[in-house]
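Here it is: the structure, laid out below.
Complex shown without one protein chain; remaining protein chains in place.
Let's turn to chain A:
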């Protein structure tokens, strides 16, 4: 017996509308989604060229990421990502050469300044950073500030105990957290119906005393509106909420993965046809928020920006060997100092 997943079938949702949003906002969403798409393409190419050991594509999830991150205030909020949030980072204003350096394996977590950008280090223990968001948010309320923490996680991570513990803590403490699940329907090779008992992550919110909504993750306008509402609610002191953005991982799990071994790629093709960037582009034109000339200009700038970031990360210097030791402690130990000397004498040579 397999539970039924309430997934949106892509058929029948051929268009989105953005009439409820301001033209400035929708143009910014399009610009960032377009840039993220181009950067994603560049990153895959860098992996093929051997510059990146591996890469995890965000293709198809640009609306879920950009439209949620852009509902936050980078001056006072804080984002807790996992490892597939490149488009969120870009939309949030993170320094992207530093951020992408994690994919070149220059430094685990990335080289962007986590404190200054208010965007956490890339974290491969999916679910692990979600309780951090709750702690950060509780700390915000304790100080009397009104920042909101947004924690990204996926359908796979939704099975992790930390997610459940974090949601319960957030409910008990009334913490200003937005739990943002990008349900891309595949946790590496495992589909939703083998992952999510009951079929819905957002439906679990009620059990933790908070509202939960399921949105079309490929509809940038819908994602933005849902996130903005959850953020506003948290900022008003009304506590946490869950957003489940239903989307699809059209690329392999990572560049090392072979999805032909576990899924029917004709379904993937149907989701590729519901491309969130294309949907937003058409909606912008339909709403009169932009014309073809404007969009062509945006596309050109996006491609240039993606190339700039690509070149930056491809040419970034490798870390110095002494960085092995520098940040293990704030106050280092004699033993570590001794080992650093050993490194200098025996390894660095």
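Definition applied: contacts are C-beta pairs under 8 Å (C-beta built on N, C-alpha and C of every residue); 3 or more make two chains touch, one makes a residue touch a chain; residues count from 1.
Keep this in mind: contacts and distances are computed from a predicted model.
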The chain dropped from view, which UniProt name applies: "2-oxoisovalerate dehydrogenase", "Response regulator", "Metal-dependent hydrolase" or "Acetyl-CoA C-acetyltransferase"? "2-oxoisovalerate dehydrogenase"
Only one of A:19, A:73 or A:113 touches the unshown chain, namely A:113
Hidden partner chain, touching residue among A:93, A:135 or A:174: A:135
Just name the one of A:24, A:292 or A:335 that touches the chain not displayed here. A:335
Who touches the missing chain here, A:30, A:78 or A:271? A:78
In the full complex, which bits of chain A touch the chain not displayed? Write them out. 78, 80, 107-109, 111, 113-116, 120-121, 123, 125, 128-140, 142-143, 149, 161-162, 165-166, 168-169, 172, 323, 326-331, 333-336
